[in-house]
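All protein chains but one are shown at their positions in the complex.
Note that the chains are named A and B in the order they appear, and that numbering of residues resets to 1 at the start of each chain.
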Amino acid sequence: MDKTQLLVALAGALFVIGLLGVIIRRNILVVLMCMELMLNGVSLSLVAFADRSASLAGAVLVFLIFVVAAAEIAIAIPIVVLLVRHKRSLDIGAYAELKG
Amino acid sequence: MIENLLIYFFGALALTGAVLMLILRHPMRVALALILTMLCLGAIYGLLGLHAIAVFQVLIYVGAVMVFMIYVIMLLDLRDPSFRERYSRWLVPGSAVGVVLFMLIAGALRREDATQAGMSASGIDVQAFSVAFLADYWLHFELVSVLLVAAVVAALAIILLKRPDRG
Partner (left out) sequence: MTHALTLIVLLPLIGFAFNGAVSMRARTGATAKSLVTLVGCALPIAAFLLSIKTFLDLRAGGYAPIVDIVYNWAVIGDSSFEVAFYFDRLAAVMALIVTGVGSLIHVYTIGYMKDDDGYARFFAYLNLFLVFMLLLVLGRSLLVLFVGWEGVGLASYLLIGFWYEDPRNAEAGKKAFITNRIGDAGFLLGMFVLYATFGTFDMDRINLALAGGPVAVSATLVGVLLFIGASGKSAQIPLHVWLPDAMAGPTPISALIHAATMVTAGVYLVARMSMVYVQSSDASLVVTTIGAATAFFAATVAVTQTDIKRVLAYSTVSQLGLMFVAAGVGAYGVAIFHVYTHAFFKACLFLGAGSVIHALSGEQDIRKMGGIARKIPWTFVTFAIATASIAGIPPLAGFWSKDEILWFALASSRGGATALWLAASAASLLTAFYMFRLLWLVFLGNSRVAPEVEHHIHESPWSMRGVLVVLAVLSAVGGFVSIPHFLEPQLALPEVRLPETSEHLVVYVSVALALGGLAGAAWIYASGPERAEAIRAKFAGLHRVLYNKYFVDELYQRVIARPLLWISDRVVLRFGDRWLLDGSLNGMARLAQRGAGALSRLQDGSLQRYALLVLFGATLCLIWIWRHV
């Protein structure tokens, strides 16, 4: 089996597991971490393609993803902290407040 | 040869870590599982020859992001229903769709397509990496730094939101 294929399949699996985690788990922080897992999956697929191709674009993009992820987590976590302070609960179900 | 074995090994380990994330109950343990996955990914990057990326993976993801996560987990240690009941009400439908997706991925793997062996194992060294940033991708670099400044400002704003009366 081709290395690239394998790695891309692994990346896809990691992404799916991350998305599943967002859907399945109840804790807000766990959901945040699953979103990080999704980002990692994407990074892996980019690296796999960068390894195979001649250009550096894949590697550059991965680096940019790292930066963006860092910035994102720097904002997301304070927001979560504020929310939890307000609601006093880490349960995602508590935040479904639209009337529907 | 050994390289491929190692890639398989670390790949399997990463997958295990990811699955563990779904199963473990305590958020701290989930964080540790995620750290394991990230480290394995870093190892894979290194085995592929992209040492710069591997280093940054460990430095930024594990070193900054996950540390921050662990701080928060320790801070918000509430034993509320989400602690006792791990799974939300979407367990069954989510898992069903997830299984379908896995089958798709597995099926894609089984397809014997003609593959061309691209250039591999040569890797990308740090010098080429940095030159690329200063030559071809300098705009993206600058924009990302702007993004970081915005993130800093936003974080400050949130902090000040928390303490309106103090200076």
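Note that in this section contacts are C-beta pairs under 8 Å (C-beta built on N, C-alpha and C of every residue); 3 or more make two chains touch, one makes a residue touch a chain.
From a predicted model like this one, the values you see are computed outputs, not experimental measurements.
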Quick check: which displayed chains does the absent chain contact?
A, B
Please identify which residue in B:A64, B:L78, B:V97 or B:A154 touches the non-displayed chain.
B:V97
Using the document's contact rule, name the residues of subunit A that touch the chain not shown here.
19-20, 22-24, 31, 92-93, 95-100
For subunit B, which positions touch the chain that isn't shown here?
88, 90, 93-94, 97-98, 100-101, 104, 107-108
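Convention: only the chains that are shown with their structure count from here on.
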Which integer distance in Å separates the CA centroid of subunit A from that of subunit B?
6
Along subunit A, where are the residues that touch subunit B in the complex?
1-7, 9-10, 12-14, 16-21, 23-30, 32-34, 36-37, 40, 43-44, 47-48, 50-54, 56, 59-60, 62-64, 66-75, 77-82, 84, 88-93
Residues of subunit B that touch subunit A when the two form their complex:
4, 7-8, 11, 14-15, 18-19, 21-22, 27, 30-31, 34, 37-38, 41, 44-45, 48-50, 52-53, 56-57, 60-61, 64-66, 68-69, 72-73, 75-76, 78, 80-83, 85-91, 94-95, 98, 101-102, 105, 108-109, 115, 117-120, 123-124, 128-129, 132-133, 136-137, 140, 144, 147-148, 150-152, 154-155, 158-159, 161-162
